[in-house]
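Removed: one protein chain of the complex. Kept in place: all other protein chains.
Residue numbering begins at 1 within each chain, and the chains themselves are lettered A, B and C in the order written.
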Amino acid sequence: MDLAKNRDVAASDTVPATAKDSAPEAVSGAERPTPLLDVRDVSVEFPTAGRDWVTSVQNVSFQLMPGESMALVGESGSGKTVTSLAVMGLTEATGGRLSSGSVTFDGNELTGRPAKEWRKVRGPGMGMIFQQPIRSLNPAYTVGDQIAESVRKHLGLSRRQAEAKSVEMLEMVQIPRAAERAKEYPHAFSGGMCQRVMIAMVMACNPRLLIADEPTTALDVTVQETILDLLRDVQQQTGVALLFISHDLAVVAEICQRVAVMYAGEVIESAPAVDLFFRPQHPYSSGLLASIPRPGLSVDRRLRTIPGGIPAPGTWPAGCRFAPRCEFAQSGRCDTTHPPLDVVSTGGLSRCLRADELALDGVVT
Amino acid sequence: MSLLEVKDVTKSFSTKRDFLGRRIGWTHAVKGVSFTLDAGECLAVVGESGAGKSTVGRIALRLIEPDSGSITFDGVDVRAARAQELRALRQRMQMIFQDPHSSLDPRMTIGDAVAEPLLVHTDRSRTERERQSAALLERVGLGSRYLGRYPAELSGGQLQRVAIARALALNPAMIVCDEPVAALDVSVRAQVLNLLRELQEDLGLAYLFVCHDLALVEVIADRVLVMAAGEVVEEGTVEQIFAAPQQEYTQRLLSAIPVPLPRDAMGNRITSIGERA
Amino acid sequence: MTEQEVDPRFPDPGDTPVGEVPGPDAEPELPTRPGILRSILRRRSTVVAAVFILLLIVVALAAPLLAPYDPTEQDLLIRLQGPSGAHWLGTDDYGRDALSRLIYGSRVSLWAGLQATGVALILGLPLGVLAGFYGRWLNVLLTRIMDAMMSTPSLVLAITIVAVLGGGITNAMLAIGLVMTPRFFRVARAGTMDVRHETYIEASIALGCSTWRTAVRHILPNVLPPIVLVISVSLGTAVSAEASLSFLGLGVVEPTPSWGSMLKTASSNMSLAPYLVWPPGIMIFLTVLAFTYLGDGVRRALTRSRSGRQD
Partner (left out) sequence: MLRYAGRRLLAAIPLLFVVPLLVFILIDRAPGDQAVVLAGENPTPERIASIREQLGLDDPLIVRYFDWVVHAIRGDLGTSLLSDQRVIDLLLRRMATTMSLVLVAMVMAVLVGAVLAILSAMRPGGFFDRFINWAASVAIAIPAFWFGLVLASLFAVTYQIFPPFGYQPMSEGFGTWLSYLVLPGIALGLLPAAEVALQLRSALGQVLKTDYVLNAEAKGLSRPTIVMKHGLKNAAIPVITVLGFRVAEVLAGSVTIEIVYNMPGLGQLAVDSVQNRDIPVLLGFVLFSTIVVVLVNLLVDISYGYFNPKVRS
């Protein structure tokens, strides 16, 4: 195992950030627990209208320890959802293809394995909940059926046992009158309730990894709060690891210990949440933090902005992909050299050439 | 006198139909809502989904016909206006929609879209219209080189700027903004909000700003109307609402806004980097 | 430029629009809008279909010049003769030349298709847009009526009309057209209702467009591509229906040649002259197929070029 490369991935919170870059060899394979999920150099392509393929995620690597919660943060087109689908092995199912990299789950490399083996991992190994909970449930079957379906397939329960299990799971996600509601169809549930059902469905198979793709984006703020609370509870009770995909750093702060920020198809910064929020090492992270509107904190009623727009896949600039929008960019340097994801002074990883020269603003307190 | 005065409007919709297609099962979308909007002022209407806030915005323009109540715009009774008069009124009250990708006709160029209000309401020549739409595009921060583009070629933020340019074409006194930044990315959202703010200051526009995100409201609004289940829950200036919300519902909305401060292992918020050690 | 701070160190920020970093495809020129015709001609199947239909029209118009014999001229001495140098496709039970009848038959088929489809289009399209746009009771009422019409077996209605009004192709085709009306209605209505809920329709109302302008400028262009497909499919259906009626002896009146009546002759002489079955059937088949492919090609081209997208 290439340990130098291993550093790319900021270790979990338990490892002091500063200790890492000084002596990576000190962290021997024996002491260091095997990561639950190891994503290495994953690139994903999608077909365009012509016959070309355009890269939408490039060389993304990260690791997730058992029980850890980590966020992939980015705006539209950053590749965060594509990355999460690649982890689930659903790239082909969504029309794309994996052009490089590997996904290792619980010590088993899954990349290149036949679909059949992926299907054994999806469910009992890892499960996923989506942005549109209402659309993620099949309108033609009762929610109980849809939960029971998973457990019958993966845990081999009988029909009756599966029914009991689905009611139990609905109770776990705090749906009142669970036994009755299991017999209802998805259209009788609100968005927040559907997301609870989704969580129940995924957790029914006792997965070790839960991937949540913008699980609260389509919901009202008050409902968002309850779903985040529920996810935290579920994590505490079951010890499931959480890969949380979001565009909203404020939501991420509620639930994640570690954050990887994505921009234009690559990870541009990865650090423990505390570091990322208080001393970001990439101008984009800093800009994102500044554009979060917060009651009572907007100076002269203007939001700070990041100029320009997000480049679409296929139109990424040659140098630093953020350079055309970056107030700190230097011509001849930032617009020509594509920066590597490197360890910076805080111990995190940043894809900014000037990370150690700049003192970027963190979140305002 | 206020620019817009909405008094006691009520609107119910029905979702079910019987087998002859008659509507049954009425639900109230908006119940007895009243408010005023002064010239040059921004009134935010906030609430969660189903609160009826979008319906209120559309009723103000009579895009939705209310069941009862009155709407007065600049002294004119909007509800009594006939089709012709209503079209004339609509020169002065415009609207910007939530989804920029569907608020422009995909088969119309950007230039034609921005010039459409001029074509419909004025008798300006084609060249004059083109010149004007180019100027409008410049005004919202887009170059005139976008004139011949189709909406599919633009990003969400750019399209929302086009929609703003179109709304400005006839020098309106009021613009109803229906969640204008909800569909935009965080980094682009701030740009559009700031543009709206700047246009308001320069042109003295009044905004009826429909929004689900209370956090944004503070940046743009002068006054806030909090709605729930079709009714007004609380009304006040931005300062009142944020500093001293009177109603429990408003307090809940405010406290549910996620705070971008990470939590420690105990679930407590960390407010500075020092606390970690 | 409104609030963007342009870094002077960067080349060409001059016209950089706020909200977008210029990509390689963001050229300042007007996008070249592919001409409809060019777009149509890009698909080979569409071209082949179009050429076939064109040829068919030419053959129909120039039938007297092209046909080697008078299609109604009987010669009982050469009844039911197989294909030969003198009669390429053989002769029927009255000794008439099958090729000449086939050539003249194209007139009946095309004319029948045109009549029936015309009726259906003229009734169905406006009613569909009206029902979809206006909605409410009108929508319910018209939809109910159209559903009932759609449930009427077309041939049964045509037969009834022939029974009552007498033979001849025009009445029958009006009937077929009537039965096909709901297809146009449904597609026009569905297309209208699809865009009716698009925000840009609401936007056009909000900025003060008249109902007429909204319907014609914003709704109709979205309804047309699927309608083109329905037109072509309906032309095919009508050609088939005419053939069925004439086959039953309820369409064209003898001795007028039509593909359907030729098949009637073929069916009663099947054991003696099996070769008669093929040419008219293949012509009907190819005509219907060509209409379908042409319509599909035009629809694709319309969808592509009108939305300004490259695809």
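Quick notes on this one:
Note that in this section contacts are C-beta pairs under 8 Å (C-beta built on N, C-alpha and C of every residue); 3 or more make two chains touch, one makes a residue touch a chain.
Quick caveat: nothing in here was measured; it's all calculated off a predicted structure.
Within the full complex, the residue among C:Val48, C:Leu66 or C:Leu155 touching the omitted chain is C:Leu155. Only one residue in the set A:Pro35, A:Gly74 or A:Gly127 touches the chain that does not appear here, and it is A:Gly127.
Looking at chain A, the residues touching the absent chain are 88, 90, 93-94, 115, 118-124, 127-128, 130, 132, 135-142, 149-150, 153-154, 185, 187-188, 198, 201-202. The chain not displayed touches chain C at residues 148, 150-156, 159-165, 236, 240, 243-244, 247-250, 263, 266-267, 270-271, 274, 277-278, 280-281, 284-286, 288-289, 292.
Going forward, only the chains that are shown with their structure count from here on.
In this assembly, the chain whose C-alpha centre lies farthest from chain A is C.
Computed centre separation for the pair chain B/chain C is 44 angstrom, with centres defined by C-alpha atoms. Here the CA centre of chain A is 32 Å from the CA centre of chain B. Contacts with at least two other chains are made by residues 305, 307, 309-310, 312 of chain A. Among all residues of chain C, those that touch two or more other chains are 3-4, 18-20, 309. Put simply, chain A touches chain B in their complex at residues 75-76, 191, 220-225, 228, 232, 247-251, 253-257, 273-275, 277-279, 287-289, 291-296, 298, 301-307, 309-310, 312, 362-363, 365. For chain C in complex with chain B, the touching residues are 1-4, 15, 17-20, 28, 30-31, 137, 139-140, 198-200, 202-210, 213, 217-218, 221-222, 306-309. Within the complex formed with chain C, the chain B residues making contact are 20-21, 61, 63, 87-88, 90-91, 94-95, 97-99, 102-107, 109, 116-117, 120-121, 140-143, 145-146, 148-155, 157-158, 161, 163, 166-167, 170, 188, 191, 194-195, 198.
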